[in-house]
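One structure below.
Here the complex is missing a single protein chain, while all its other protein chains stay put.
The block that comes next holds subunit A.
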Amino acid sequence: MELPYVVVIILFYLGIYTIIMNKNLIKIVVGVNIVESSLILLLILISFKLGGTAPILDRKYELVVDPIPQALALTAIVIGGSLIAVMLALVIKIYKRYGTLNVDEIRKLRG
């Protein structure tokens, strides 16, 4: 039961590490995706029960999984998908203008 949580934590930090340390825009987008997936996995994990069925209102099924996190996971997937779409659109624009994906070479603005 502990192992899936360890996987979630590893994925989360891996994604954060990818976003912070990489210079390549596409790899940053991939990092965002990894963190997003780890959070969705966490949502599914907290509702998981061994042997549970779908939440149908019926006396026959005693052990059902919690439906709310699954609904949240769906919403989170939709948000994540649109986020990646906006991000990739911007990456395409940047690549067309600068001809490179390296963060260090596309600095017109100063912090």
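FYI, a contact is a pair of C-beta atoms (placed from the backbone, for glycine too) under 8 Å apart; a residue touches a chain by one contact, two chains touch by 3 or more; residues count from 1.
In this section, contacts and distances are computed from a predicted model.
The unshown chain of the complex is recorded in UniProt as "Membrane bound protein complex subunit mbxH", chosen from "Ni,Fe-hydrogenase III large subunit/Ni,Fe-hydrogenase III component G", "Acetophenone carboxylase gamma subunit", "Branched-chain amino acid ABC transporter permease" or "Membrane bound protein complex subunit mbxH". Think of the hidden chain as still there; on subunit A it touches residues 12, 16, 19, 25, 28, 32, 35-36, 39, 42-43, 46, 66, 68-69, 72, 75-76, 79, 82-83, 86-87, 90-91, 93-94, 97-98, 106-109, 111.
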